[in-house]
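The complex is shown incomplete by one protein chain, all other protein chains being positioned as in the whole.
Now for chain A:
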Amino acid sequence: MRPLTEDETKIFFEKLSKYIGDNIKLLLDRPDGNFCFRLQKDRIFYVREDIMKKATCVDPKHLLSIGTCFGKFTKTKRIRLHITALDYLAPYAKFKVWLKPNAEQQFLYGHHVMKAGLGRITENTSQYQGVVVYNMNDLPLGFGVAAKSTELCRQCDPMSIVVFHQADIGEYIRSEEMLI
């Protein structure tokens, strides 16, 4: 377990800022305690300071998880965000997409979002912008990347993809063993 290096921090923040913009500041500067990012087996964990200190007692070989897993570094040193990060992405998300009730299941099974299933979308969403996906009751379901800007969404046909799927809460059941 170790803190992120400067390069790693940069890559990580760049990825994170696609979803929550400069709200990352709120994750770092919290009034309710000191929180930090720690790297363990290529995975990034967001953890409270005192828990992190206690975890140093555990042999790193055997330490599976601490705090919240945000994502992992791929072998090519890119970041892949995990669904577990949704708890922190959803409250701070800058761009959101709401799904119609009948499209929820499709998304939770790991499919992209079609225009037909799109309930609402934040104005001024540009193409390839990271978005958090909600259902109509404002329950966060996952996140993805906007395949089309809001302007294009208005014109495209109902079967074209609007949001590329990246992670959804169905993964908690579908790929339990790969979660952390």
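Here, a residue touches a chain if its C-beta (ideal position, glycine included) is under 8 Å from a C-beta of that chain, and two chains touch if they have at least 3 such contacts; residues count from 1.
As a convention for this text, contacts and distances are computed from a predicted model.
The chain that is not shown carries the UniProt protein name "Ribosome biogenesis regulatory protein", picked from "Meckel syndrome type 1 protein", "EF-hand domain-containing protein", "Ribosome biogenesis regulatory protein" or "Chloride channel protein".
Of A:R43, A:H82 or A:K115, it is A:K115 that touches the chain left out of the display. For chain A, the residues touching the absent chain in the complete assembly are 1-3, 5-6, 9-10, 13-14, 17, 22, 24-25, 28-29, 34, 36-38, 49, 52-53, 56, 98, 115, 118-124, 126-127, 149-151, 153-154.
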